[in-house]
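What you see is the complex with one protein chain gone and the rest in place.
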């Protein structure tokens, strides 16, 4: 299980708004029942099997092209930990607990 | 007002756990009343004046060194939009609304 | 043809040096005759078919685990342009020419 952040930016579309592209990218994930999604203000965080996630990201990257963009910049950050089970929930909880300590 | 994501990774600490470092980095932000923080599973998202944020990020980057790390990898992504007021809340809402459309 | 930057960081190895890991990751590319590689001080830049590149990056990401790391942070940035043919050489030349103008 890996946790992966994706940010997809269409370039040269003539509009500063990218939320429709981001929303369309997420529709790809509706059929990916084994990938958990957390939306953040700077991208999407996916949790699941790394190969499944990378296949989904590959599809997401194609979405702006399908909607007319001619250049797309996609940033992917993989956090892959194999000494213990990692999850979106556990990562957030682990930091929050330490922040709450005096 | 800009929105900035920060991810700080200490290298060579001998431990796969980084949550204590992340929590300590956030403590820097406790005194930054004009910066809004959203914790994500892959980093921290800050909202506020760009110069204020970059000064805070500079301090956050120093925290792992103060705690013994000898090498730190810090990734910063700035989303700076000046044609309209952008906020963490508005960005999330804008994507969510479009995802909810059929 | 896409251009993709990859940076692979092992976490918790106890050593601040990562060059052996980076070198080993590149050995994966020796057999990828259709991917062009440019080494940079901050990662590796690959040029070629996007699917071929992502398959190679997937293998590169595995290398630190094969060498004993238990956590790996991999950052991938894809620049995919479809209105004209893009290459590492052309991108560098295009910027350099404009920098040389008075």
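When the chains are written out, they are named A, B and C in that same order, and each has its own residue count from 1.
Going forward, contacts are C-beta pairs under 8 Å (C-beta built on N, C-alpha and C of every residue); 3 or more make two chains touch, one makes a residue touch a chain.
Worth saying up front: this structure is predicted, and the values here are computed from it rather than measured.
Taking the full assembly into account, the omitted chain touches A, B, C. Those residues of chain B that touch the chain absent from the view are 50-51, 54, 58, 61, 65, 70-83. In the full complex, chain C touches the omitted chain through residues 3, 5, 7, 16-17, 19-20, 22-24, 26-27, 38-43, 45, 47, 75, 77, 79, 81, 83-84, 88, 91-92, 94-96, 98-99, 101.
For chain A, the list of residues touching the undisplayed chain reads 9, 11-18, 70-71, 73, 75.
Just so we're on the same page, only the chains that are shown with their structure count from here on.
For the pair chain A and chain B, the fraction of shared interface numbers is greater than half, so the two copies use mostly the same residues to meet. Chain A and chain C have centres, each the mean of its CA atoms, that are 20 Å apart. Note: centroid distance chain A to chain B, computed from Cα atoms, is 16 Å.
In chain A, the residues that touch at least two other chains are 75, 77, 79, 81, 83.
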